[in-house]
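Take this structure, written in structure tokens, and hold onto it; I'll ask about it next.
Left out: one protein chain. Kept in place: all the others.
What follows is chain A.
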Amino acid sequence: MNSENQAVEERTWSKPKLIDSAFLRWTITFLVIIYIIFAVRSFEINVDRIIRGLDRAWEMLYAFLQPDFLARQSHIFQGVLESITMTVVATSLGILFAIPVTLGAAKNISPLPVYYFCRGILVVFRSLHVVILAILFVIMFGFGPFAGVLTMIINSIGFIGKLLSEDIENISDETLEAIRATGASWPQLIIYGVWPQVSSRFIGLSIYRADMTFRQSTVIGLVGAGGIGAVLDTAMGRYDFNTAAAILIVIIILVLIGEYVSSAIRRRLT
């Protein structure tokens, strides 16, 4: 028995490496490390400036411990109201406009030219970050909530279009065939074959989207697109840290409420 086992050569195994050549593997690792070292050095970290900044940081932190809700009460209130209005308008219009693009961007239910066109729209909409979009729209249409609403509509279309069209592409092909085989028209295929299969996901995404839009509405105000962010920007610009702190607290509370409500609704849906 034993002698037999020894006669058989030990066969080993190890996981195949991502890059076969050992030389190439080590060269790439080395180059990446060198790059990171130089990259960090290129930032020219100025210790003096940081130390001076620390004073102001303390000042700010101290102010934040005494938030002042009252001094600019009406501005904060109006800012919040504007953000909420923007959220409602941008979310509902965004979802509405997203529907045709979403259907077009699902390969299994749309002809190829339409598919490429809608995918193209989604790629463009998604590649532009909200802040960049907001700056563009502020330049085009001036300061204020209109630019903000447009920004978030575009962003909603990109978000819902991308995620939901992928969900549509994953629904059962045979079910679609079955509905087609009955002689149903394309709109009937959508409402009878597609919608029931993605409706709960659609509603879930829409609620998440509303939550997301509110958070975005606080950011894009910083570049002049209206909402509570604009009030925050003004407060920061005046070094009025007590008011800024109050605004930040209000934003945090509203985001928390939004998150809680949206997750509560989504839990009910599934």
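We adopt the following convention: a contact is a pair of C-beta atoms (placed from the backbone, for glycine too) under 8 Å apart; a residue touches a chain by one contact, two chains touch by 3 or more; residues count from 1.
Throughout what follows, contacts and distances are computed from a predicted model.
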Hidden chain of the complex, named as in its UniProt record, picked from "Urease accessory protein UreD", "Chemotaxis protein CheY", "YciI family protein" or "Phosphonate ABC transporter ATP-binding protein": "Phosphonate ABC transporter ATP-binding protein"
From A:33, A:139 or A:178, residue that would touch the chain that is not displayed: A:178
Chain A residues touching the omitted chain (full complex): 172, 174-175, 177-185, 187-188, 191-193, 196-197, 199-200
